[in-house]
Each structure stands twice: as structure tokens, then as C-alpha cells.
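The complex appears here without one of its protein chains, the remainder shown in place.
Then we have chain A:
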Amino acid sequence: MLLTVEGLEVGFGAFSPVDDVAFSIDRGEILGIVGESGSGKSLTAIAIMGLLSRIGGRIVAGRICFDGIELAGLPEAKLRRLRGGRIALITQNPMTSLDGMMRVGPQIDQAARLHLGLDRRAARARSLELMADLRIPDPARVYDLYPHQLSGGMKQRIVIAMALAGDPELLVADEPTTALDVTVQAQIVQILVELVKRRGLAMILITHDMGVVAQTCDRVAVMYCGRVIERAQVNAIFEDPRHPYTQALIRCIPRRDMTRGSMQPIPGMVPNVANQPAGCRFNPRCPRVADICHTEIPGLRVSAGDHGVACLRADAA
């Protein structure tokens, strides 16, 4: 396994918005992390990047093991060599992810110059190649443009090129298509999938779009309130979802044969970090809730086919 996360707990002050998160990913694989806003998806990504301290958080417990290197507790200087080099981040909003006062080309160059030791000209050549690879038309012209002169889709391609510039092995893509138009979303997703397959990268794709997950991922981890509540091969998640939350999520995917008003939203709201229910955190919204759910925290129980579920009543239905 290229990356293994075990029992990860992320703390902000007295709160732990991410708790007991575990998953792993290998080269050539796409792991989807799905969940609503506030489920701890993005924090997990930031934790893997080793950037929690930038936003005032810290790793309280658990391991993040990347190719035999333990990232939790690794000194900042060593983290920095991995960051942008072997592990790269693609962020959510391309509108705000680029430095608006700098031409986009040199922004791509940075990682290559830093991690591959290329000089200005070699880095530029490499960036132009990457841009062409990502189907950016006329790379030599775009190289000298400023971010505000590009469309959202083009900016996201630049962000992807930036991530690839340091020749990473692991891509962490935090909702890479959320801020884009639907038509552009499909293109970007396609580009990312191609990259992973062709370059043998590993990619963690964080999203709340089950449709994207179905199209692209090999395996899926579903998060709710900072915990992984179900984890399985992508087919198993869609054909045999075992956690009531996963089942509800899948019922929320719009389908063509749906009649008006037949969409079933999940009742209730995601509880606040400071105000988590005791026991299973999904219990206020769960159709299958029993007494035990209010007292006991369910751990992830893994059964055949590496299908893990964190539900005390998984066998009840």
C-alpha cells in the first residue's frame, strides 16, 4: 500500500472533527471519500498533506503511513520535501487557488524547480508539456496569462498541472470539480482518471457527488461526522450498501426514471462538531436506531471482500 491511514484523529482545541479514520490506497488506484459538508473529508486531506498546523489543527492520534514513512509527527522540513514532490494537492476552488498577481506558467514551474531541481528553462518546458497533456490549448500563450484571464475550467487545469509539476505519486483531490460548471466537471474528472491510469498514480478523490464516485473510483470510504462509517469496493457500495447512511445517500442520487417528488432527502441535519450525539453519531437521523445506538460507539467491522461497516444494527435490516 502506498498510503495507509489508521485511527486518525484530528483535533482543534477541545474538539475532534475527525476521529478514528482509517483507509488505504495503492498505486494506480482511486479512493473516493464521500460525505456531506462538515463530515471531515477536507480535514482528512489537509492532515495527509501535513498542513493542519496552518489552520490551527493537529493530529491527536493515529498514523498516516506513506510508502513506509510515518507522516504524523514528521518534522516540518521533511514534510515539506514530500509536499508538492511526492504528495500533491488539488483544491476545490480554482478561482481562489492561484496567485492572482503572478502569471500562471511560473506558478506551475515552482514545484518542478523546487522538487526536481530544474532550472527556469527546463521547468518551463516541463510545464508547457504538462499543460498540453491536460489539453490546454496553446500552452505557450496561456503560460504568460494571469489567472483572471482564464476560465474556471482552465484555471482548474492549471491547478492540476501545478500538482503534477513535482512528479507526485499520490494526488489528494479535494472536491476538484465542485466549483465548476457541470459540462466542465465531466472533462476534469476524465482528465484526472486518465492521469491516474496512465501515470500509475494513486488518487484520493474527495467529493460529495455519488455520481462522480460511481464513474471513477475503485474503492470508496463514506464519512459521517468525522468518522468512516462504511468502506468497500465501489460496486459493493452501490449494490450492497450496509450502513443506513450510505443507503440514504444512494437513494439521493437523481435517476432518470424518478417521478416528481420521489427523491428522498435524509431527514435532519449534520450535528455540530461541538454537539455530537452520544453513541453512534448518525442515531438522530437513523431509521434503524435502537437503544444500543445511544450508548455504544460503533467501530468499523470488516467482513469478506474488505467491506467495512460501522453500524451496530447492520444486520438488523
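General remarks:
The criterion applied here is as follows: a residue touches a chain if its C-beta (ideal position, glycine included) is under 8 Å from a C-beta of that chain, and two chains touch if they have at least 3 such contacts; residues count from 1.
Keep this in mind: contacts and distances are computed from a predicted model.
Taking the options "RNA polymerase sigma factor SigK", "CidA/LrgA family protein", "Peptide/nickel transport system permease protein" or "Menaquinol:cytochrome c reductase iron-sulfur subunit" in turn, only "Peptide/nickel transport system permease protein" matches the UniProt protein name of the chain that is not displayed. Between the chain not shown and the residues A:Ile69, A:Met102, A:Ala125 or A:Ala140, the one that touches is A:Met102.
Only one of A:Val159, A:Ile188 or A:Ala221 touches the absent chain when the whole complex is considered: A:Val159.
Set against the missing chain, the residues A:Lys41, A:His115, A:Arg157 or A:Arg219 yield one that touches it, A:His115. The chain not shown here touches chain A at positions 49, 51, 54-55, 80-85, 88-89, 91-93, 96-102, 110-111, 114-115, 146, 148, 159, 162, 166.
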